[in-house]
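Every protein chain but one is kept in place in this view of the complex.
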Amino acid sequence: MPNALGLERTDYKGATSTLCPGCGHDSISNQIISAAYDSDLPMWRVIKLSGIGCSSKTPAYFLKGSHGFNSVHGRMPSVATGATIANHDLIAIAVSGDGDTGSIGFGQFKHLIRRNVHMVYIVENNGVYGLTKGQFSATADEGQFLKYYGKNDLPPIDLCLEAIIGGATFVARSFSGDAKQVQTLLKAALRHRGTAVLDIISPCVTFNNSPDSTKSYPYGKENEIPLHEIELMAAGYVAAKQEITIPEYPAELVIEVEMHDGTFVRLKKLGEGHDPRNRAEAITLLERASRENLLLTGLIYYEEPRPTIGDTLSLTATPLARLEDSQIRPSREALDALMKQYM
Amino acid sequence: MPNALGLERTDYKGATSTLCPGCGHDSISNQIISAAYDSDLPMWRVIKLSGIGCSSKTPAYFLKGSHGFNSVHGRMPSVATGATIANHDLIAIAVSGDGDTGSIGFGQFKHLIRRNVHMVYIVENNGVYGLTKGQFSATADEGQFLKYYGKNDLPPIDLCLEAIIGGATFVARSFSGDAKQVQTLLKAALRHRGTAVLDIISPCVTFNNSPDSTKSYPYGKENEIPLHEIELMAAGYVAAKQEITIPEYPAELVIEVEMHDGTFVRLKKLGEGHDPRNRAEAITLLERASRENLLLTGLIYYEEPRPTIGDTLSLTATPLARLEDSQIRPSREALDALMKQYM
Amino acid sequence: MAIDMQPDAQMRWQRYQPGVNDFALMVATKNGSGSQTSNVVLIRSLFKMGIPVSGKNLFPSNIKGLPTWYTIRASKDGYTARRATTEVAVAFNQDTITEDIANIPHGGVLIANKDLKYRVNRPDITVYEVPVKDIMSRGEFPKDFADRIANMVYVGVCCHLFGIPLDIAYEALLDQFNRKEKPARMNFSAIQLSYDWAKEYLEKRDSFRFEPMNKTQGKILIEGNDAAALGALFGGVTFVAWYPITPSTSLVDNILNHLNLRKDGDGKNTVAIVQAEDELAAVGMIIGAGWAGARSMTATSGPGVSLMAEFTGLAYFAEIPTVIWDVTRMGPSTGLPTRTSQGDLLFLYTLSHGDTRHIVLLPSNAEECFEFGWKALDIAEQMQTPVFVMSDLDIGMNVWLSNPFQYPDTPINHGKTLNKEQLEAFLQEKGEWFRYRDYDADGVGYRTVPGTEHPGAAYFTRGTGHNDMAIYSERREDWLQNMQRLRNKFDTARHVVPGPVMRMSSESGEAEAIGIISFGSNDPAVHEAIEHMAAEGITADYMRIRALPFSQQVWDFIEAHDRVYVIENNFDGQLCQILRMESPLSRSNLVSLTLGDTLPMTALWIHQQIVQHEEVP
Partner (left out) sequence: MAIDMQPDAQMRWQRYQPGVNDFALMVATKNGSGSQTSNVVLIRSLFKMGIPVSGKNLFPSNIKGLPTWYTIRASKDGYTARRATTEVAVAFNQDTITEDIANIPHGGVLIANKDLKYRVNRPDITVYEVPVKDIMSRGEFPKDFADRIANMVYVGVCCHLFGIPLDIAYEALLDQFNRKEKPARMNFSAIQLSYDWAKEYLEKRDSFRFEPMNKTQGKILIEGNDAAALGALFGGVTFVAWYPITPSTSLVDNILNHLNLRKDGDGKNTVAIVQAEDELAAVGMIIGAGWAGARSMTATSGPGVSLMAEFTGLAYFAEIPTVIWDVTRMGPSTGLPTRTSQGDLLFLYTLSHGDTRHIVLLPSNAEECFEFGWKALDIAEQMQTPVFVMSDLDIGMNVWLSNPFQYPDTPINHGKTLNKEQLEAFLQEKGEWFRYRDYDADGVGYRTVPGTEHPGAAYFTRGTGHNDMAIYSERREDWLQNMQRLRNKFDTARHVVPGPVMRMSSESGEAEAIGIISFGSNDPAVHEAIEHMAAEGITADYMRIRALPFSQQVWDFIEAHDRVYVIENNFDGQLCQILRMESPLSRSNLVSLTLGDTLPMTALWIHQQIVQHEEVP
């Protein structure tokens, strides 16, 4: 069924994946395709960015109608910063790995968040370096054993916590096995103004899939604790706001987060619930999750968007990349006047 | 008066500083000298490490009897990691700047903390790049104006918070104008096993000293809120534990933190007080300090030392750098036996 | 401060003897003491007197307190290179005064701050002693400024001794303070006071003098980094990312200073300037921006270049336009951040692993900093590759006498960038569009940028092997084809980059026996040396290289000469090494003359080197 742009879901696909059959990353690609299709995303406005790794290969596997840039290991954030400032009309979707973001790219990741670069930043988090065959990454479980590399003695980095502390205004955690949640979070992230961080546990079936690893399928399937059911009441990118029928829940069970563009994220409490608008609560939640080894998923933190780096630069309305030559070369007279000052 | 090693305080000095008169960094150097002298620090066991910046120049200005290494900008943490593992007997004192640590070196700083490298890590935090003449660093106040670079639009990085989240077990904040506190914290940090992070506000009198800057002298003098009075009951590095007479305070006003080597840090509550052994409380405190722009100083966080990176490597007792040749070259027989396996 | 020529040696080189409007003055002070303003006032005064002048700031890597030396050269013949000798020494720094006095050449002049401790035992020089505190005490100066203003004392004394009219000094002060009268007057009163004092107490006993000329009319005084900033702004730069590092910082500072040139009707910027967290991020940002269609650039120096290695290899291989200014300083490593050198050339040319090669433009002066400033952006888009511009501390941070800049003589060139309509037309005509296909046999493909509203515009950019359809490929044939095309593209670049500039000695253009090749900031010294050598009967032709890669002209020049001296201000003779490694000639007639002594080159050094080589066969 064509979406508002007259495109089928298959139009949003990319090249055939060359990842291992069953790789979590492929499920996420699929959800990106669905979310883009559902959101009537104009592919020509989208840029797909990545570093290096199995995860970073995936932008080739979705949205063939979008420009993609598979850059260097761990430094995609800077590329994204430049690209989104060069053209603020672009919708940036970035895919990184836990090695790409948490190890080599940790500095750039933190600085990207500090600058609040307008983009969706997905970490396909499998706790290992897939592409280089199974070394521990910085998100690997402490004390975990892997076939070739023995025991991991270092504590894992919690990318969500790091993002919140670093100033991110949209922070979510999910599990690639939870297709619906991934998709809904993606759609919400696409609405966000600023950096939206999605830390998605995405099992590496080849190197880190034994059930005692918190990054494995079996573990995720068994232990995922969604904080809430998420629904999105959002406008399509082209069509007017869609009316989505949301079942009526008792008010105390529901949190509605209104986003920048009027989109509503409706969270229906599951278990204890969690209000993502409370920063302290979000931090406490993550601290507890890491202490007690809980795979809590959902929208962890949401804050009214603060200015993006682009906003602070006081730029002209037209995207920089589209300015006319006459707008970017001062006049002959301007040069002459200037030269006089130096005489 | 000579210390237990028979050394005078002047023996612990270094070359004459070439920093601007009044620079906060020079006060810190002075406190390092005093702390080292007071602690009977054997200089030959000390290494002084730094990156690049005015702050990073200071290791030349203290402890002339110690090996120093002024490395490259922002990457001193990796040098420290290598050096301390190469010889676990060394006492590492590192000095960095807010640019060196918070900007270019942020990734290495976070990974150093994750590895819990055994060292004292001092950030001389002035909110600007001193040596390159006054650009904003990543710890500059949001909204601040500087002469040449206009307004700073980015939120400051809180290095103490980043350290705690990253797994540091000894985290303190101080103000270079508070000589006594700096000195006591330094002495305590020298006792710590693992990374001890000291974020010391150290005004740049040349580029960032106007009273509206939270990194200025006037601001610090006016607004510093010490969380407690700190006293140390510690052994000298060579002499037996010294008996220090501590005035008697009501018990509810005093927190005593026992360190790894039996040293006690005694904190006498000032104002609201703060228990540095409570991680959640420490995080909340820092969040509040940053929200309300409070310069809270003192020992922010202390935790029972977790294994350092050196501890996890299951190394032989002798420092690697001191092993005999016979210990590091396997025998001819071992090679022969091995070769057979490949035949 | 070290001086190349000793008092004795000096006598052997008559052409370098000083004279009216032909000597150099050196001011020794402490860094951060505010003397820079005084020095610029002196320079501006000479400029206003119509005397060709140049200034070189020899400052420490320090904010306050370490010694700094500023040399000001007046040259009636218009020579702007560093002069080997500084005849007049203003010794105002306690830490160096002894050394400074010792370094004064025979026949020179010492103007000493009498408040300092020193002894002069130089009957061969003229000594003037100035009681700075005493003079200052005659005026009334706000306490906060008094120390800085005290530097005006030597200005006043020099005005008297060497003949700078006070009204001109005041004009120079006004310029310096952006025509603000209050600070100008305050400083001027110190000049006046000391001028008066000097008039009363100092009897002129030396022969150094400035006399008005008319050789600076229509010229400008400007720093190379300022020129480069203007070049970029007139070149339509739209995205700048940077990380501070001496001596490139002032390049970006100057872009910020001139931002008013690039405001739209609403006062909004048409260029984004982002301070990155380090050079890896800076270069990543400009690559992202260049990919997305901005005209992007950064400025850095050696250590930054080292950090940019991986990313520039990506930009080379993925064919992304961007511009990187390397304002070089003395390396290896952190080296001497405030000393000049041309030591990054070879490294820039081959920056990044695995058969990578880059375009490097080599401006020689402020005018070319401006010109290459805009051209680099054109060439980057035209060749779809990162373009380096290698300037140096000497060009970038010193003030230069220059012709006013020429407005760009060609429209902004975006190369083969297809917008929506152009892509459609391309598809109509060719029936296909593949990003890396070599449609024009020049190695350069057609590109689109993200955000092009056309269903066929998207392609995938990567640093991994790909075929000409931009599809990942590990096929040997695809790899070879792509590498071969990149080499063809590099050959195309030989004709696109600025060609060498020739100075032939004979009017017929016939080659002399001696050829000289040089580049960058050595240029004024080479010209001066050639003229002095010619006067002594040693004639030489000169080719100034203005870019890598080389064109055929370079080989023709080398072939046409018996001996070719390659003159560089680095230690390894890197230009000579590049020439050697690429030379198609069977003969090897290159002689590498390298300096690399932390200072700008002098004509005397070149002259000496060549004479020495010519004498010893």
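Labels for the chains are A, B and C, by order of writing; each one numbers its residues from 1.
As a convention for this text, a residue touches a chain if its C-beta (ideal position, glycine included) is under 8 Å from a C-beta of that chain, and two chains touch if they have at least 3 such contacts.
No experiment lies behind these values; they were computed from the predicted model shown.
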Visible chains that the absent chain touches, using the contact criterion stated earlier:
A, B, C
Determine which one of C:G224, C:G445 or C:G463 touches the chain that has been left out.
C:G463
Considering the whole complex, which of C:R339, C:K375 or C:H414 touches the chain not shown?
C:R339
From the list A:S66, A:T81, A:S103 or A:S176, pick the residue that touches the absent chain.
A:S103
Suppose we count only contacts with the excluded chain; which residues of subunit B make the list?
15, 42-45, 47, 49, 59-60, 64-72, 75-87, 89-90, 107-108, 111, 309-310, 313-317, 319-323, 325, 327-330, 332, 334-336, 338-339, 342-343
Could you list which residues of subunit C touch the chain missing from the display?
2, 60-61, 302-303, 305-307, 309-310, 313-314, 316-318, 328-339, 341, 343-344, 346-347, 350-357, 462-465, 474-477, 479-480, 483, 487, 570-572, 574, 577-578, 580-583, 585-588, 596-599
Contacts from subunit A to the absent chain lie at residues 18-21, 52, 54, 72-74, 103-104, 106, 129-133, 135-136, 138, 148-150, 206
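Keep in mind that, in the parts below, only the chains that are shown with their structure count from here on.
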Averaging over Cα atoms per chain, report the distance between subunit A and subunit B in Å.
35
For subunit B paired with subunit C, centre-to-centre distance based on mean C-alpha positions, whole Å:
40
Touching at least two other chains at once: which residues of subunit A meet that condition?
107-108, 111, 309
Multi-partner residues of subunit C (each touching 2 or more other chains)
277-278
